[in-house]
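What you see is part of a larger complex, with each chain still in position.
Note that the chains are named A and B in the order they appear, and that numbering of residues resets to 1 at the start of each chain.
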């Protein structure tokens, strides 16, 4: 029975965990400081509010330490890497490390810009608890295509959780690997949907000390909210609004009923 | 009868004033220059447009004097205090003073960041006609908790109107005190709802030379628009859209019917 703890972790009730974290976020109202790209700031704040959290968003280098140190988690998104953000991000990461605050890295479009790739690598060296990326971003960072094996190897060698998002989300800490098949194609037609979802990953890491499970729970929540939202939408415009409504109204029971996890 | 003017001002018909200012805003299309935080810019512009005003938003220090001098009012919001904004705000305030243009200060999250608090104090010294803040922001600025007495004392000593927003809004110029109980909890789940509402305060100060009454009228309008919007919303996503619709369609008669003022 010495392997029982590991075994029970492998068969965690992810929808149950997700429901419990969502309810705790609504009552504990965790603060998340999000240094995110200009096109994502508003939707990220609205997603966090709809899920129960409290966002702050300043990218001013002078202010970032104070905001990070009062937050439960930090999100670092590299989508628009202007001067203030380039200066603020290392300070935010250093503050998060000093306070043992979990932080999450989202290296948006890192494949498109050599200076961004270099910057992302220095962020990675700072030890995010979760790296969220898509296949193109992973390939740029890892120097090889994303496969279950390469992603696990990368997570292992960088001592982080990789949450590789796509039609199927793949989340791994290098040992365990969770697949989530929830979500809806309309999510790809709303800017910053992925960026904003990563803010929920950050919020959940503040509430649950296993970042693999926290990340998977957050992706499950956003994927299921997307499925519910799509039923009431006529396109990507109304979908933005029904998505926030669905997240705001999401119940633990709905998570159990809809989760597609393997 | 010498006290009649004061007395009649004390019993001002606020819903009537609010309806009249809203109709004037729609026809006179007042320009408001808003130096506001990155997450609030879009919603602030959309709220001003829905109410009938014309927003401009640049934070470039070189451009702020020209934009301020052609506007009817200025909004200064400290929500994301990056380099451009730190440089632009004093120039905008100086321009507003030179042109006797009313301007409104919104010291967002000033309790969270010592450099922001210092910056907010220097802004306050520039003489805003209205300071809009919540209880936490007030406490940081005033060094004491917000009570009707402390807020009136602060308004008096700073020769400004304080519009303290919360479940009940409290607006005072140090002498008169107006309470407004309109609004809806969903307003707290949309980012920048308060920031954007302060832009309407600014617009109304351009149209009415009593800033206490202008501020109260603007908060009445946003609170009632929020109540109407909530009826047609399923959560904070649809609420954003029904709120702008409600503001766009709001009639003076509706303001009279819904106002909860004391």
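Quick notes
Basically, a contact is a pair of C-beta atoms (placed from the backbone, for glycine too) under 8 Å apart; a residue touches a chain by one contact, two chains touch by 3 or more.
On a predicted model such as this, the values are computed, not experimentally measured, just so you know.
Whole-complex copy count, one sequence throughout, 2 copies displayed: 3.
Going forward, only the chains that are shown with their structure count from here on.
When the CA atoms of subunit A are superposed on subunit B, the rotation angle comes to 120 degrees, reported as a multiple of 5.
On the side of subunit A, the complex with subunit B involves touching residues 38, 41-42, 45-46, 49-50, 55-60, 62-63, 66-67, 70, 83-84, 240-249. Residues 37-40, 42-43, 79-83, 86, 109, 112-116, 188-192, 233-238, 240-241 of subunit B touch subunit A in their complex.
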